[in-house]
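Dropping a structure here in structure tokens format, bear with me for questions.
Note that this complex is displayed minus one protein chain, with the remaining chains in position.
Up next is chain A:
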Amino acid sequence: MSESEWRLRAPANLVSKRAVLLWTLRAVIFWVVVVGAQGVVLLVVDGAPTWLRATMVVAAVVGVVHALVMPRWRYRVHRWETTGDAVFTRSGWISQEWRLAPISRIQTVDTARGPLQQLLNLSTITVTTASAQGPLRVEGLDAEVAARVVDELAATTQATPGDAT
């Protein structure tokens, strides 16, 4: 893969190392539900179709590979950076998304923490702009880092005039 023409550097900061655990847990929960549902059908229903065994094995293998590969891959991709006039994020794994928003166009900055994130003391920063394209998100930040970043962004955003459309 040639990167010679891709002169855009990655954002400076990594997310928390615990984010790997977060993504692994999410993948494991998802695949346990998928495989488990098929398992229950196989055990409970008489004369369940035989191909269900095959799909269950396939789902289990895909699930294990996904839970092992995806979080580590994501950890290498997910990065973020804030400068004096812009927020810059990178996310994804197989497909990657780079987002850039000027500070002057930011409308709100919030943090959100799901149950898993609370367990791991992590936090997601959501930076919304006036667009219907959806907000910029930095997932799996250490909760204290997230709180600090939000304070900084809120301060810079307020100091910038304009209605952000």
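The rule is simple: contacts are C-beta pairs under 8 Å (C-beta built on N, C-alpha and C of every residue); 3 or more make two chains touch, one makes a residue touch a chain; residues count from 1.
The criterion applied here is as follows: contacts and distances are computed from a predicted model.
**Q** Quick one: the chain not pictured, UniProt calls it what, "Carbohydrate ABC transporter permease", "Phosphoribosylformylglycinamidine synthase subunit PurS", "Membrane protein" or "SufE family protein"?
**A** Per the UniProt record, the undisplayed chain of the complex is "Membrane protein".
**Q** Need a quick check: the contact residues on chain A for the chain that isn't drawn.
**A** Within chain A, the residues that touch the unshown chain are 1-2, 5-9, 11, 81, 83, 85-86, 88, 94-102, 105, 107, 128-134, 136, 163-165.
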